[in-house]
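Below you will find the structure I want to go over with you.
Removed from the display is one protein chain of the complex; every other protein chain stays in position.
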């Protein structure tokens, strides 16, 4: 870690800072420039509070040279983490597609989608039971009943299930859920992350709408600090000024994350784009970028229905997507 | 609400949409353009799910003409809400300054700050006991002990206290706290908001780092939907590309919020700028923009301390700020 | 176009607005809601000034239903535009890779890169002669001499060349340049766009760092309004809060643009990511997303050189990229 001191810093104050740092077990190298003095801090700075250091009167700025994330860091754990749920593996060369409706709506809906996505090659069933909605007046999901319907579909199809948690107090309802999802809006709900670190189920952690990759990794670190290392990261788009898509899918995040961390990384093009006809090309692009899996919204398409979700594919569309993604993965395998 | 239908929409599908809307108690006016047909929906559209409507195959886009927030809406509640805690009033012409340290650190620290900010004219004592930190390795606050220290300072000075909650399960610890703060990262922790709506203490709701004014009001609506209308909104800066300040203080939000809602609006220039020497001018600007109060970080300044917080004022600085703000408020009163 | 009038709008003012609109040749449909009246404007609204209409006292908001871009609009020109330079075609199924150094530095450098990228399959040589730099103290390119060196490399290899223009007064220097590039910072330099519309060379128009897809299309429209329809659009990343990459590559823009416009769309992963090891996966992803071409920075790698550009590939890296992209394109062709 490097601390740049303010111009004209008093020697005595600098010395007392250096003593304070050494008392924390750090070596301090001093480099005096024309305008500024720079301190190089050597040793275990992971537990040093950057904000505190930056707040010191004589400090102009602080720059971490080593990463603030440890458990999630590939430098210290070079091998890919492989997350397993039943027979399904994610990461380390194992590609998994999680598919299903945005919200669980009825026994018929979830049963039909489950059998269709399984037939098309999905390995995990997704479906929302607790739905975070911006407005308290919008539909909030079927809640406990939604989880029951998912579990029923799991028994019928054998597919493991993933669904979102919004409150650690609901954990008992998730006992038979296979992967617990943390949504974008809760990525920095540190209390929830901490609770999920204390239990053993795999966690699917979505990137927040305006959060950086480093913040995503720090949130993974919260879970891992509790002992749970079964984490799947999910890129699902960030806020930009663009309005033709709901968010902007950041596919370079897949490559950056693969470099920084050993955790598997999947991509959700349905939420990122918010438009069903953009989902297939973005799924193909995600596969080409090296994603370890996909999360895709699929909704049945009864003939009379008004409602194909703007971001949901029909089961037929989903089959086409699976074929296209397989072709891309096959091509990419050998390059 | 207006729904724009896609070019070349099938008449039959349009009619079945219109029937579906009428079945929901809405009047539908049809306006046929050269390229598009537009439906004007008249009636109580507050409970109509915009995303669902937007997701219909034949719908190109949906535009709300009336606001999605009701309880917080000034149109329906023209008079300013005045939040009261003991003798302190906030809103409707009552200006309140909440001041204190970022984190409660020790009995001496909080006692000294409390007496100094009270002497300078603050009407509420702030201090962090539960601290949301990006890294699990950073200091997380004194937690329950921090609240005890705040309550002791409250008894000594008579100042009501405000402190942040991160988990609804901690509510019993907040029994003697006067105002419960929801931090920026929890602005869309809907489960927490809902719980705070079921209890009766005033809530200080901070705007999220990348959230819009409308989203802030929808989060207030979550609390109000539970019956708690004692809400203070707080502008504390949004994420932009600027790096000289930690965030960008959006003072126009004060004016916009005063127009849209009857709830009081305060400003936190300490967190927004992250730099103590920018706090006073931004506090003055907030007062000139019509804010109903301020939240200011103040830290004692013992002679040997390394640490003046980069964003914290000394008690002396705070006194100067209070005089400057009073002068601006006096000038503004008569224009 | 739809104009939503303010609540409680005076009838007389509304009627004078309607007369004013009808005098502009528009039909006006009136839809009266509980809170708001909505005007549907039918006819040629392309030349109606939205900002002016929005600025009227009685108007709350205006929503365009039809797109403000005409010449670039696929609705009116369903067939793909194919841009031709010599034997090279871009768009309509023709894929072109433009490669070369960020800056032209010396005859040897550009000659070596040109022969290497040609051998690897590039069809256009890129290289900067006029360089837009944030600081006036940074290297600004070899200017006229740089163009001379590019032209020499063109004669040697037969590759057409593309290079950036920063000032319409320099146009005479571009007489033998094949494609004129407009950089991200000049995307809304409307005077430059207008001049480029008056000449006949193809223009490569890069998306601005914080510009939307619609703004990109409106800038293309500026060029097309002058009569030049040979435009290649280029996605090169937008500003977000992420710092591991220089910008965030928006690959969904490729899909959106293919839907909205008939113009070819290429992707520049070198500038977007700013990191050479992310360029190949992003190039593959761009190909999977359906891009019509790529722009790639390649720099020779003399043994003693300190400087491999952080975002430049070596010629060997570039060959590997070309093989990978070909494999992806082959896979994608059949899905």
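Going by the order they are written in, the chains are A, B and C; count residues from 1 in each one.
FYI, a contact is a pair of C-beta atoms (placed from the backbone, for glycine too) under 8 Å apart; a residue touches a chain by one contact, two chains touch by 3 or more.
Treat the numbers as computed from the prediction; the structure is a model and nothing was measured.
Trainee: Please pick, from B:4, B:238 or B:310, the residue that touches the omitted chain in the full complex.
Mentor: Within the whole complex, the residue contacting the unshown chain is B:238.
Trainee: Going by the contact rule already stated, which one of C:218, C:234 or C:298 would touch the omitted chain in the full complex?
Mentor: Answer from the full complex: C:218 touches the omitted chain.
Trainee: Quick one: say which of A:63, A:155 or A:200 touches the chain that got left out.
Mentor: A:63
Trainee: Over the whole complex, note the residues of chain C touching the chain we left out.
Mentor: Within chain C, the residues that touch the unshown chain are 13, 16-17, 20, 46-47, 49, 51-52, 54-57, 68, 132-139, 166-169, 185-186, 188-191, 194, 209-210, 215, 218, 221-222, 225, 239, 304, 306-312.
Trainee: If you put the missing chain back, which residues of chain B would it touch?
Mentor: 210-214, 238-245, 248-256, 259-260, 272-273, 277-278, 281-282, 284-290, 320, 323-324, 327-328, 330-332, 334-335
Trainee: Residues of chain A in contact with the chain that isn't shown?
Mentor: 2, 4, 7, 29, 31-36, 38, 40-43, 60-61, 63, 65-66, 75, 210, 239, 241
Criterion: only the chains that are shown with their structure count from here on.
Trainee: Closest chain to the protein's overall Cα mean, using per-chain Cα means, please.
Mentor: It is chain A that sits nearest the middle.
Trainee: Taking each chain's centre as the mean position of its Cα atoms, how many Å separate chain B from chain C?
Mentor: Each chain reduced to its C-alpha mean, chain B and chain C end up 39 Å apart.
Trainee: Round to the nearest whole Å and give the separation of the Cα centres of chain A and chain C.
Mentor: Computed from C-alpha means, the inter-chain centre distance equals 31 Å.
Trainee: So the centre of each chain is just the mean of its C-alpha atoms; given that, what is the distance between chain A and chain B in Å?
Mentor: Inter-chain centre distance comes to 27 Å.
Trainee: Provide the list of chain A residues touching at least two other chains, using ranges where the numbers run on.
Mentor: Answer for chain A, listing residues that touch two or more other chains: 210, 239.
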